[in-house]
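The complex appears here without one of its protein chains, the remainder shown in place.
Going by the order they are written in, the chains are A and B; count residues from 1 in each one.
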């Protein structure tokens, strides 16, 4: 009796196991007659991406006799949505990926190299194509680039302190120190040097790296990976110094920085005039939007401070052509269209961003233009490297640990370094 | 005639087939897959590669795993005693005041948090603590606590998660204890009162011993539920800051679905948790059986 039971169990288990192991790559349902559907997944690019894009795509859809089905994936579920969908063949035709996450998908063949689709005109027209060139192929087609995180300052506070806009780390620390004070005399500090928010519950954990960490790391001349990608570099001397400097800044930050996301910190502390400095993702229309959101704020910005070098984070997020795409040519045409001047000019009029092509004019506010002219070398994206997501997630966690004082700078960096190098060792060992 | 007995014979099996299929497919199937694939490296996209016990040896040296295991156990330590004690006291108090209007209201509303989904509880509490709300700030200010740092600081985040969990389950346990308390015959108390025992004395020498079966039952319930706080953690803190609230389930989830998919390793991690749960379950079986034989 018992044996029968056992064998019956084993058989069921094997059947389910097999079914699960093999996966099924979902036979695509035959598309409804006539019009095709192009499935496009985007990240939240503005406050209502689906509508803003949808409104502009009507003509293109008619012209190509297809429907574009746009899905916006929220940041806090971004990776899991992609990984579950791709593993079950439920992925889109056109995806949207950022450098940290793209590598595994390239390696598993989920993304197509777009090199063959690039014409000479494209090369002349699209300014940032090289940003999407990685692992010897054009795997990404840059869509969002050039809205770097920049350092905003409160002009009134700086004037009151008799300070000029900061250029170096020393300037920055000096002003922060002076600015952190009790302005109404009740014995409690109510004005801070630096408005910071490092809570990541609502957004991906690596966003605090984007907002605060990369700039410091790069300005001190270090980087995430060593050039050979076989080990990480962020814990070297320059990296440690950068982290220490950042940790020391906590005394000038709003003490509850762990309860705000970076954007909340900017809007509720810097925006309300309670801090000398704040970091935000720049937009070309900041002049207009800030005048509405923060009418009393007299602000300006420096793109990047300089210690050893300049540097701040400007994302390069790319559209990707998925290998599951039913009609790659159509998908490719879509990619080129939405990154091209005609679409982007209209889109940027609503939701500003940097021009992606040479024929798209600058439409933003004059105050922000210098990011794209004289300061254009001061910002860039991060390296594409193996295990990017794991490494950066760990680094972000350790950054939080360091900033809250749970770990010392050395402990935190050592933990992240050990973890990352171990992953990289395994990764390269697998390759051989 | 013969045919009829044939049908009769298989009829009961027909009745139990649907649920058996469901449980074997989803539960037993999952356990077996988990045990098998834990020996592989599997990124859920390309086929699994057999790796022997690599995943288990990796566990031993994985600081993140140890932290997650530590957090799981810490949650247990924070939640279980407090939940038990507060549940008993609360139900005794509610029993004593159940005839009054306020008591009736309290009895009714205390169950509300338990009705609410973990997603809503997580979102609302996060907003409540982080939202700079004057009454909340005032209340925590009485104890010198800045509420917005409770979830933000890695030292307090886990305790805060535990408190929210206790808050959520409070109504549940007080209902269970109340039904236990109601089943204690009042004659016991009367007899004690005749002997001149005070209220506190009564509580320790009558109420607690009589509640013993309920207490053992809830102890195990409490232990198992405190291992299952994924949804709350996911919505309250997302596992942060610095993984301070990442428990084993959260860690396995992150491994499999968030970073580039180490499903094999994730299942090895889940299996460790499963063993813990299994041990607790077996202890419960044994204790309950002993308890039943005593009756």
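Here is the rule we use: a residue touches a chain if its C-beta (ideal position, glycine included) is under 8 Å from a C-beta of that chain, and two chains touch if they have at least 3 such contacts.
Just so it is clear, contacts and distances are computed from a predicted model.
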> What does the UniProt entry say the missing chain is called, choosing from "FAD-dependent oxidoreductase", "Carbohydrate ABC transporter permease", "Carbamoyl phosphate synthase large chain" or "Acyl-CoA dehydrogenase"?
Replying inline: "Carbohydrate ABC transporter permease"
> Taking the entire complex into account, which one of B:30, B:46, B:156 or B:205 touches the absent chain?
Replying inline: B:30
> Out of B:184, B:221 or B:287, which touches the unshown chain?
Replying inline: B:221
>> Could you pull out which residues of chain B are in touch with the chain that's been left out?
In response: 9, 11-13, 15-16, 18-20, 22-23, 25-31, 33-34, 37, 44, 90, 93, 96-97, 100, 102-103, 105-106, 108-121, 123-125, 127-128, 130-134, 167, 170-173, 175-176, 179, 217-218, 221, 224, 227-228, 230-231, 234-235, 249, 252-253, 256-257, 263, 266-267, 270, 273-274, 277-278, 281
>> Could you pull out which residues of chain A are in touch with the chain that's been left out?
In response: 1, 16, 18-24, 26, 44-47, 50, 71, 74-77, 80-81, 84-85, 87-88, 90, 202-203, 207, 261-264, 267-268, 281
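We take it that only the chains that are shown with their structure count from here on.
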>> Report the inter-centroid distance (CA atoms only) between chain A and chain B in whole Å.
In response: 36
>> Could you list, by residue number, the parts of chain A that touch chain B in their complex?
In response: 9, 12-13, 16-17, 20-23, 76, 79-80, 83-84, 86-87, 101, 103-104, 108, 110, 198-202, 205, 255-260, 387, 389-390, 393-394, 397-398, 400-401, 404, 406-407, 415, 418-419
>> Quick check on the complex: what are the chain B residues that touch chain A?
In response: 24-25, 28-29, 32-33, 36-37, 43-48, 63-64, 126, 129-130, 146, 148-149, 151-155, 236-238, 240-244, 257-261
